[in-house]
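Quick one: the structure is below, and I'll ask about it shortly.
A single protein chain has been omitted from the complex, and every remaining protein chain is retained in its original position.
To keep things simple, chains are lettered A, B and C as they appear, and every chain counts its residues starting from 1.
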Amino acid sequence: MTKGTSSHWVTGVSEISAEEMYIRGYAMSDLVGAIPFPGIAYLLIRGVLPTRGQARMMDAIFSSILDYGLQKSGTVAARAVVSVNPAMTAGLGAAVLAAGEYALSPEDTGRFISTTFAQWKDSGKPMDEAAANLVAELRAAKRRVPGFGHQVFRIVDPRSEKLKKLAKEQGVWGEVNEWYEAVHRAFQAASNKPDLVLNDVGMLASIMVQMGFSPAEMCGLAIISTMPGLVAHISEELQSGVRNRLVPESHTEYSTARRELGPDLRKAGW
Amino acid sequence: MTKGTSSHWVTGVSEISAEEMYIRGYAMSDLVGAIPFPGIAYLLIRGVLPTRGQARMMDAIFSSILDYGLQKSGTVAARAVVSVNPAMTAGLGAAVLAAGEYALSPEDTGRFISTTFAQWKDSGKPMDEAAANLVAELRAAKRRVPGFGHQVFRIVDPRSEKLKKLAKEQGVWGEVNEWYEAVHRAFQAASNKPDLVLNDVGMLASIMVQMGFSPAEMCGLAIISTMPGLVAHISEELQSGVRNRLVPESHTEYSTARRELGPDLRKAGW
Amino acid sequence: MTKGTSSHWVTGVSEISAEEMYIRGYAMSDLVGAIPFPGIAYLLIRGVLPTRGQARMMDAIFSSILDYGLQKSGTVAARAVVSVNPAMTAGLGAAVLAAGEYALSPEDTGRFISTTFAQWKDSGKPMDEAAANLVAELRAAKRRVPGFGHQVFRIVDPRSEKLKKLAKEQGVWGEVNEWYEAVHRAFQAASNKPDLVLNDVGMLASIMVQMGFSPAEMCGLAIISTMPGLVAHISEELQSGVRNRLVPESHTEYSTARRELGPDLRKAGW
Partner (left out) sequence: MTKGTSSHWVTGVSEISAEEMYIRGYAMSDLVGAIPFPGIAYLLIRGVLPTRGQARMMDAIFSSILDYGLQKSGTVAARAVVSVNPAMTAGLGAAVLAAGEYALSPEDTGRFISTTFAQWKDSGKPMDEAAANLVAELRAAKRRVPGFGHQVFRIVDPRSEKLKKLAKEQGVWGEVNEWYEAVHRAFQAASNKPDLVLNDVGMLASIMVQMGFSPAEMCGLAIISTMPGLVAHISEELQSGVRNRLVPESHTEYSTARRELGPDLRKAGW
């Protein structure tokens, strides 16, 4: 009996036999073709079949980030890696590691939304009052609210509007989204910035929380969205024939002066 | 001027401005919603818009591997990693590294198919004659043909048949597939194994070659297919609360006897 | 002018010319042979030449973790990866990702020691009084102190004693270590557990903080300590000929029952 030890493994994701694979209990041969890949992804991660609307929303989530050309550190890392180690897996491995705190992280926004939503539900207070209180606290603590603001867009972010429209059409819009919009309105009012947008990252995060994804899963979905672009970049790099990607000398600054070892060694007691 | 140096980067994948992202030249705001994610993946990697049939086939490719439960080394590695370092990116990074020579590698099959197909086209010989010659050579060199055979299935692999039917319906079936089937027939005949199947990995590889993907890109597509399952496994592991996954002691054998350091050090001259 | 942009790189670690490499300003051809590898590692990371004592202590730090056989999740992950993708880099990459919160992390202990040490210095209070206050606060908040306790050792951990003796002999023992020992004494007293040891991880962390390493660097040093063992394990796995490492079926439990797709799809509205 191994239950309760760290070498006992429990899984509900899938089960394999010589003839068939069961995905969350369903025979894979039934599943493939019956619902599209983004819907199967929902089933794999959430454990239940999606509605058509949820499957359609999953497609939109996977289509939401895609690629930032060479303006993404993960792409630079992946291409640098395959310029010396020409293997697709090595490049993808490096790129995946470059999702984090400062890029590609709906995770933090998701954690903010799900935590504050739960706190509001527990409080029993009216939504707008709770949102105003929350914003006041955050501003007092000089903490920023993730998902608000954009370099260019003012008043509305057209990408957010498109996602919201789709979520409503597909029946996945709900109380979590309403809560996050209330926080946005409260923030606009308290900071006197009526043109501050609720950006696409924020909107997407609120939709994923509403759909039941955990913050860690949201990070995974964001990474999946970038995978086809990464495959394209790595393939492009492999075909380019460039070897040993470097930082250009013109962009490099050396901050240590040259020194003599002998005297310094003696000073250090050698 | 940096052209021709390893710090000059050329990309056709995407281009970013403050307001818009261009994916292979198309405005992302136009693209999203117009074609589904698997179709956008085709555009990102192949550089041109897919037909509806090609987009539909991409969905089938992404739905082809999905997950092998705990019967895949990459899943074991990913869950072991997050049992000590509870980060989605670390788990996905480890899993990606576990695609290779002995698993998840349509890459080798793809390389075999594209190389032998090109050789046949150059030879000008009739397809069946060329296939028979190739099989004779491979058998003489005791080299196996990738993509043939299955533990359980005989005569036909139902998964291959389903993929073939779909490829024909969607207009992506072509000369590469015909060539690979000819090699399969020649192999059945020469080895006197009429019930040896052309398996799903082989069928899928021939379809991806026909669609124009390189072997490295095929590896990337296979990895994308497994990503939702990996997100599900890593999330399940993170929620399990199990720490420090181990090989069970009952499955471990130590092959070095205990020894005394002192005498051995002296023998080694210390 | 690129200064201040994210494509401007500043480094003081090393500088390369066609004929010579400068490590923290010293010509590599002078350096190699003059001081041993652990001493060069100190120079690379800390930026200044070590004393003989600091170099000797670096050797002890690198010798402190080494390997836990198959009782380390990172080793399991690395061997699982190379059982399907037989590449040393892939295996090492996976293993490195398995240093984290629940294993191989002097990082957290280091952060605790350096933070509380700085707070004590700022407070101007006597050491033992400050330590008692800190322990009282931690106990009230039910927070544990990292680096205390061991499964087997009581009163003293012989490995800690050995490290302490060496640190004193080599002149790297200092006020940080005294502070951490004071916290340990205060904890023993407050919790009435006089036999609770200050373990090897705690002792090592306090020495690294005293030597000036940051928490992130301490994580790096711990990983370096495990690298030769990982090379040995991966090499052993590659030579074993075992393919596709799995969790044994006897240790696997499936938590999802099989179900019929058709009815469930209809219920989901397809």
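Please note the rule applied: a contact is a pair of C-beta atoms (placed from the backbone, for glycine too) under 8 Å apart; a residue touches a chain by one contact, two chains touch by 3 or more.
What you see is a predicted model; the values in this text were computed from it and never measured.
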Omitted chain - touching chains that are shown: A, B, C
Among B:7, B:133 or B:240, residue touching the chain not depicted: B:7
Selected from C:53, C:93, C:147 or C:202 as touching the chain missing from the view: C:93
Touch residues of chain B, complete complex, unshown partner: 2-3, 7-13, 15, 22, 24-27, 30-31, 34-35, 47, 49-52, 85, 87, 89-90, 93, 97, 247, 250-262, 264-265, 267-270
Sites on chain C contacted by the missing partner chain, in the whole complex: 2, 5-7, 9-16, 18-19, 21, 23, 28-29, 31-33, 36-38, 40-41, 44-45, 47, 59-60, 62-64, 66-71, 79, 83, 88-90, 92-93, 96-97, 99-100, 107, 151-153, 158-159, 162, 166, 214, 216-217, 219-221, 223-224, 227-236, 238-240, 242-248
Those residues of chain A which, in the complete complex, touch the missing chain: 69-74, 76-78, 80-81, 83-87, 90-91, 93-94, 97-104, 243-248, 251-252, 254
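Basically, only the chains that are shown with their structure count from here on.
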CA centroid of chain A to CA centroid of chain B, Å: 24
Computed distance of Cα centres, chain C from chain B, in Å: 35
Geometric centre distance via CA averages, chain C-chain A, whole Å: 28
Numbers and ranges of chain A residues touching at least 2 other chains: 2, 7, 9-13, 15, 31, 47, 89-90, 93, 97, 247
